[in-house]
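What follows is a set of notes on a single structure, which appears directly below.
Each chain you see keeps its place in the complex, though not every chain is here.
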Amino acid sequence: MTNAQLTLVQIDNYGPWTVTPDPRREMDLQTMQSRLFADLAQFIGGRGGYVFFTRFDNMVAITNGLDRTDHELLQETIGNRYPVTISLGTGIDASPIVALESATAGLQRAGSAQDGDRREVLSGDFLSASERTPEDVQIAHFDVNDATGKYTDQLNEFDSFIQIEQGYATLMRYLREEHGALSFFVGGDNIISICPAMSADDYHESIAHVEADAGVELKVGVGVAETPHEAGMDAKHALEACRHRGTAVELGVPHDDVGVATD
Amino acid sequence: MTNAQLTLVQIDNYGPWTVTPDPRREMDLQTMQSRLFADLAQFIGGRGGYVFFTRFDNMVAITNGLDRTDHELLQETIGNRYPVTISLGTGIDASPIVALESATAGLQRAGSAQDGDRREVLSGDFLSASERTPEDVQIAHFDVNDATGKYTDQLNEFDSFIQIEQGYATLMRYLREEHGALSFFVGGDNIISICPAMSADDYHESIAHVEADAGVELKVGVGVAETPHEAGMDAKHALEACRHRGTAVELGVPHDDVGVATD
């Protein structure tokens, strides 16, 4: 069974800030948002977690391995270096969507995302060392079969993007509805999902659904570990195995267990 | 009539690089990609253009006002500071999708995006000063009505994201198919579109389509100018006007003309 610690990162009162006193230059907002995300990626990634840009003003992270002190330090360092501050809500559950529900609810209880007085909230619980296990995190790394040959080198970039985006939109809804998994587009033709304990069959069915519904062919590598980084690296290696073996689904060997590979 | 100069920014041979010699840490890739995008946003934005992250390995920019020298300097400065290089293809047309088609074709003719020998290509033409007019660029800035109240403060963040994403997916396909416009999610509940000469009625129909198809209510401010930055700022002010007037569509006053506002 998985046990994901999810963190919702929310820029405090961001919408109003972007138009106060007048609308700010869009490219400055894009720069600030993407650098803030990059700093989160370094901070969280260097401690074994994963963060996704999602909507940029709200970002979702899986933070197994980061404790309360880490979260406080993150708020402090961002507050010291950016014109905006961040609130953080955490939640823990076997189901990623339930964990995120809890993480979100903590911030919502503290006030609206556009409440000017609600700043640097930190709510929710953190996994203690004794609760953690080598199966807490399941990460699936999907990509599109031959995206370069079929799309990038053939279509104009926007139509390539639409194809990839369609595949992503279909997968994200399917995995959320069927499994409570959270899927994020991470660039190129790559999608990374935070999953509950899912089987090879579950992944085969997901891929079949996306192909049937959106006409996009995916493959997936899956990893299970104590931290997102370890699970994600196993997933990447498993995806490489898909490439070499021509398979659609590969499950990485769990770190403390005998693994079973499958196509 | 609009006359958009589109630039396709493509990281050279990026996919293979991310797994050579072994898969690289995902959070390092995310950091590198988003900082590269931020640097493009500063470079292009400081010269009056707009760039969108699209798939991060392929980014789309509208660069009216940037000439060949600017594009060469951009390639040089990125090459000096990143572990990757970029190729740039440009295209010019009244229709954004046709301009991008042309920009993409220039790079495709030079080789595959995953051709290890194809580096720092610069292809395509640039608008000369004499060709430029105050109506070359039409930018539409959409956002979702009361996204904070309806989604962010009510749903868990992933379900909020799904709602916004659905609205975006519907709009991007509609505008591309009906008008050859290119729409990009830019964070929060905001979508920015590079449009051909479209009327207030066209925008009303677009918004109606998204509401009917995805159940997401949008409003839009539109700006027309010689550069993306000016058109985009007019669009932002027009969107503020929507907020204050409770209207769904506002067209900013063209810089060299008498404008007509409409809801």
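We call the chains A and B, going by the order they appear; numbering starts again at 1 in every chain.
Note that in this section a contact is a pair of C-beta atoms (placed from the backbone, for glycine too) under 8 Å apart; a residue touches a chain by one contact, two chains touch by 3 or more.
On a predicted model such as this, the values are computed, not experimentally measured, just so you know.
A.B. asks: Assuming the complex is a homo-oligomer with 2 chains given explicitly, what is its full copy count?
C.D. replies: 4
Rule of thumb we're sticking to: only the chains that are shown with their structure count from here on.
A.B. asks: List the centre-to-centre spacing of subunit A and subunit B in whole Å, with centres computed as mean CA coordinates.
C.D. replies: Between these chains, centre-to-centre, one finds 23 Å.
A.B. asks: Could you pull out which subunit A residues touch subunit B in their complex?
C.D. replies: 8, 10, 14-15, 18-19, 23, 25-31, 33-35, 37-38, 41-42, 44-46, 49-51, 53-58, 60, 97, 100-101, 103-105, 108, 112-114, 148-149, 152-162, 164-166, 169, 172-173, 176, 182, 186-189, 192, 229, 232-233, 236-237, 240
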